[in-house]
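Left out: one protein chain. Kept in place: all the others.
So, chain A:
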């Protein structure tokens, strides 16, 4: 007769297992209830430990802790720590015993254990925070229980969604509703670009794009439109120019977070800067488009360079690649030089000036009349040359600014002399040259050699002197207009002197 849950047979079996064979039935009968009592006691303690570990599932570790609390040696080898599946007792039903349980102890091949790759280290504990409720209302964020699930499952049936845990992120499909007005606006603007990109109304549209605050919903559509148009209409110059203007206006708009779409916008802009061909006619002033786009790139870098550290380096890398690739056409080189120059004097110093000497050797071949018979090619070469001079000039100016006193009264004198040059361009080229030389030597500039070189080559060649002078004038004008812009001096005042 069994009075306790623990059968007296169980006691006998355990006694045998520890080597007591002659246990009298009375003893086992008395022991059985006591064993049950002790078991209950330990489980009770274990539950306490479980509660203090803030758990609702009892683990083998809790039982061990309870045993230690009772000054009993814990049972080793049953730890169910971590995520491992806890030990499961199996019923030996097959052997014909319905109350016999065993632990499934698999045979493990030692070789397999050794050869097995190291398991992944468990992820370290970390902490995240989110708003469970804001003023009593639960926000619909993935960290919270989805609201639909709440509605369906009652309090008692929470397990339904608990099982999913965080593995399933329920994201409602976003239905973007564009208002009728915005749709019309978008249609109008795109039509204008295609048809009448020179009209006054287009200028109005650009202004609106640059200043209106409610355009954010349209930004993805515009970026898509820009990318589309640029890729399709590389030979339609006026359209490209219009599209770039749109891009510029969007960038200027302070209410638009254009940076989210920059990655879509940048390829089109870079294309307009360094594409092989922009427009299909010779008359198309693609140089102007490249200049415009170069400024656009500089604007982007200035505005978002701080937030996205890799933006400018990436652009610079692209441009330098185009610049240093001799297989690329000269307009591409022009675009990249302009782009780099627009990024500032330090970029020029870093990326253009060191490469100037070898580049000029190549460029010289294209510029000389006897070497390059193609008029267009030669023109392009001179264009590139002009861009290089301008870049170098900007760089020089930047250095000049760092030497205090050079730009104040004495610089006035230089302008004066330059003014004289202006009045007598053709006759006083020699003076102009000597002026430049003194100018250059006066500023102790590391790149002097380079710039000198680039100036001397054509001088020594003595070919097409007039053209060169024109270019020199052009480049010096560039430098000085820039100086004037920077110093905010009225142009007429300068010219008057």
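In this section, contacts are C-beta pairs under 8 Å (C-beta built on N, C-alpha and C of every residue); 3 or more make two chains touch, one makes a residue touch a chain; residues count from 1.
Just so we're on the same page, contacts and distances are computed from a predicted model.
Out of "Collectrin, amino acid transport regulator", "NADH dehydrogenase [ubiquinone] 1 alpha subcomplex subunit 1", "TFIID subunit TAF5 NTD2 domain-containing protein" or "Thiamine pyrophosphokinase", which one is the UniProt protein name for the chain not included here?
"TFIID subunit TAF5 NTD2 domain-containing protein"
Check the options A:26, A:115 or A:135 and report the residue that touches the missing chain.
Checking each option in A:26, A:115 or A:135, the one touching the absent chain turns out to be A:135.
Hey, which of A:17, A:56, A:109 or A:213 is the one touching the hidden chain?
A:56
Which residue, A:69, A:100 or A:140, contacts the hidden chain when the whole complex is considered?
Final answer for the missing-chain contact: A:69.
List the chain A residues touching the unshown chain?
Contact residues on chain A toward the absent chain are 1, 3-4, 30, 33-34, 36-37, 39-41, 44, 48, 51-57, 59, 61, 65, 69, 81-83, 122-138, 143-145, 150, 155-156, 158, 162-163, 165-166, 308-310.
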